[in-house]
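These notes are about the structure you will find just below.
Only one protein chain is missing from this complex, and each of the others stays in its spot.
Entry: subunit A
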């Protein structure tokens, strides 16, 4: 056992510094199990399995002994929000240190009890044994050992070679429940006496409720309550069926104001550039000896608003007991939601308990938090009974925050040899973050609708140190001699935006990698070679080489087929990912194959990493080929799957993923690494096939025709 001097508290992993007590993370239960309690939540990314692997490894116990506790403000460490591909980095590192230290503490206790030197003891599946057939176990010693002490980081976790589980593709522990349809989702939660609620929302954006006739609603059998507070209105009923009937009756009796105007969906670039904004310099680099520009290339790229479009409508359950409320939610941040609920309810946070339950796949800040406040408000009229509230598909597609639309302009100065000597990148976009629990005002939809409303939050951007927002991935990783990166964050927000997978990363990588491709092709230089020539980071070069090799770069030119390559490192600090796309078609294109290489450092669960990268690649293909939130000047119109189509089985490309294992490197998340590279690889492949650059997403038939007309 490797003993080291205790480091300064600042060296603790962030999650551990914020929650240093060992017992917050881990408890031995009397039935031979270990309860592991992370603050991060399962959103379909397999985090719970990866964290269980880490814990079992460090403790030397079988994986089947690990019970993963769902996050709750009642018991869990506060790890903020499950986002930004940080769960492995934050929760994983914390748990690895906690478990290593707990193992050591138990070994010390066993050594004392058994009178044997600690170095002579060994642990196998929780049983501690030593010479002379002496043995005890974690569970035997659990009563004698208090874990109500702070982590010291004095024990070094196992070396890579001694880990049995981490680094292996262990089957996910949540999958059997889902395949056998055992109730696991919040939607399937059935509490004794549970009522059902529905909230009425306007069709026109931000319309105010100016009149509400309740007489028809009162006739609905099973109605428990009609709730109204300003423009917030809803019903509570004995059954879901009755709640739906009551909501329909309520809608007929509602009169709304006109609402607030929306921009022209066909001219988003002009709209975004004309809005008042806050400008920030994101990065600047000055050349030691500036070259002389022979010419300048200027290109503009756009992406539309994109919907989370989770497959399940958001859902929550709330139950009041006096002035205390218990909430079941699929929010990504139980503590952050609690903060905002406390602001709205004007209650101390101690009166609010938030418990996580799984929802459908979640790709950022969707309506999970909004529906939790809806449930809390409706449950006030339920006489202490729990109330389950579920949004409609239409609500999910129109009232949840969207990923922000973006305009990106890049100017590149080229010298007489066609080499890039200066690079300027400007972004116009709403902020990409308006999550709950971060501001002095709540960020929850119903809070803006109350009789005494809270002001609507205008989305902001996280600082570059946290990966940035609209500016995420805007600083090039290439060795251009000089650059200027600027971000213009809108200070108006007619369409509600917040965090969606990659924040601005997808848009910025699309722009940078499209522009690079264009310059390489113009120079007559192979785009893979061109990128490699401008990179210094070997890990970056390795993923590009690996993807190119695996895709047989560059395959022979065939009519109607195109190939494109692209690269990005998520947040410039996370996972490296390169993609090669093969597309087919003319005006209607299909993506046939995506070949990706990824480096996430230590891949705790390689198949989990592949699953995330495959999923990210397919979702990005869907964004690129199909997705665009539609609206007229009054309301969101893409409120169903027919109006907001996503990629279907018959349209899904073959996806190959190569994971470059680096067991000695810190593990980073994989969930957002593929989107940017896949987006640009498809766009570059479209150029390869058709000879046109489509710079406005999504790449649809209309956009391709428009781009051909421009050429």
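List of remarks:
Everything that follows uses one rule, which is that a residue touches a chain if its C-beta (ideal position, glycine included) is under 8 Å from a C-beta of that chain, and two chains touch if they have at least 3 such contacts; residues count from 1.
Convention: contacts and distances are computed from a predicted model.
Per its UniProt record, the hidden chain corresponds to "(2Fe-2S)-binding protein" from the list "Electron transfer flavoprotein subunit alpha/FixB family protein", "(2Fe-2S)-binding protein", "Cell shape-determining protein MreC" or "RNA polymerase sigma factor ECF family 11".
Touching the chain that is not shown, out of A:37, A:53 or A:310: A:310 (per the contact rule at the top). The chain omitted from view is touched by exactly one of A:265, A:358, A:513 or A:602, namely A:358.
Within the complete assembly, A:44 is the residue of A:44, A:167, A:527 or A:676 that touches the hidden chain.
Note on the undisplayed chain: of the listed residues A:390, A:566 or A:638, the one touching it is A:390. Checked against the full complex, the one of A:171, A:193 or A:463 touching the unshown chain is A:171.
By the touch rule set out above, subunit A reaches the unshown chain at residues 43-46, 171-172, 174-176, 178-181, 183-185, 187-188, 190, 239-241, 309-313, 358-363, 390, 392-393, 607, 611-612, 614-619, 622, 640-642, 646-650, 652, 654-655.
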